[in-house]
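Removed: one protein chain of the complex. Kept in place: all other protein chains.
The block that comes next holds chain A.
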Amino acid sequence: CSKRRSSGRIHANIAAGAVVCVESEIRGDVTIGPRTVVHPKARIIAEAGPIIIGEGNLIEEQALIINSYPENIMPDTEGVEPKTMTIGINNVFEVGCVSQALKIGDNNVIESKADLGKNVILTSGCIVGACCQVNTCEVIPENTVIYGSNCMRRVQTERPQPQTLQLDFLMKILPNYHHMKKTVKGTSTPVRN
C-alpha cells in the first residue's frame, strides 16, 4: 500500500450548519466550524498541516487560506512536525485575500487582496486593509487597523462588528444557486485507502 502522508484526512470535516459551496477548493485536513460560509472559488489548502476554522467566518471568493511549507523546507523532508493553522470565530476573509498566518483570532477582517505572511499572528479585532502586505514576524495587537499603501497603523476603539446579517443572508441564498459540500456531524474517522 502506498505510504500515508502525515496529514490523515482526505475529506474535509465540515460541521453541520456550515455552508460550503462545491466550487470551492478544499484540500487536505480542514475542519470548518458551524455557521461558516465558504463562497465558490475560495481555496483552503492544508499542505503542511491541518487547518481548523472556527464558526461564523466568512470566506469570500478567490480567498486563499493556505498552510504551506516554510520556504527552506522541502515537502518530503522527514521529521517536520505539521503545524496546525487555527482560525477563530467571526472573521471575514474578503475577496482575493491570501492568508498564510498560522494563528488568527476572532473578529478580524482581512480586506480584499491583502496578503498575510507566515509569521504574522493576528489577535482579535484587527483589520488588515485592502492590498496591504503584512509579512513581518510579529503579533499584531488587538484592534489594530492596517491601512494605506505604506501599511500605516492605528488603533481603533471598537472591534469590527460580526457580520451576522450577512452570514444569515448568505446561508439562505447560497444554497439556492449552488450545490453544497456534504457536512459531517461530529468527529469522523480518517478515511483509509
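Miscellaneous remarks
Note that in this section contacts are C-beta pairs under 8 Å (C-beta built on N, C-alpha and C of every residue); 3 or more make two chains touch, one makes a residue touch a chain; residues count from 1.
As a working rule, contacts and distances are computed from a predicted model.
Entry comment: the absent subunit's protein name, as recorded by UniProt, is "Dynactin subunit 4", drawn from "Transcription initiation factor TFIID subunit 5", "Dynactin subunit 4", "Protein cornichon homolog 3 isoform X3" or "Thioredoxin domain-containing protein 17". Within the full complex, the residue among A:Val20, A:Ala42, A:Ile127 or A:Leu174 touching the omitted chain is A:Ile127. One chain is missing from the display, and on chain A it is touched by residues 127, 129, 144-145, 147-148, 152-158, 160.
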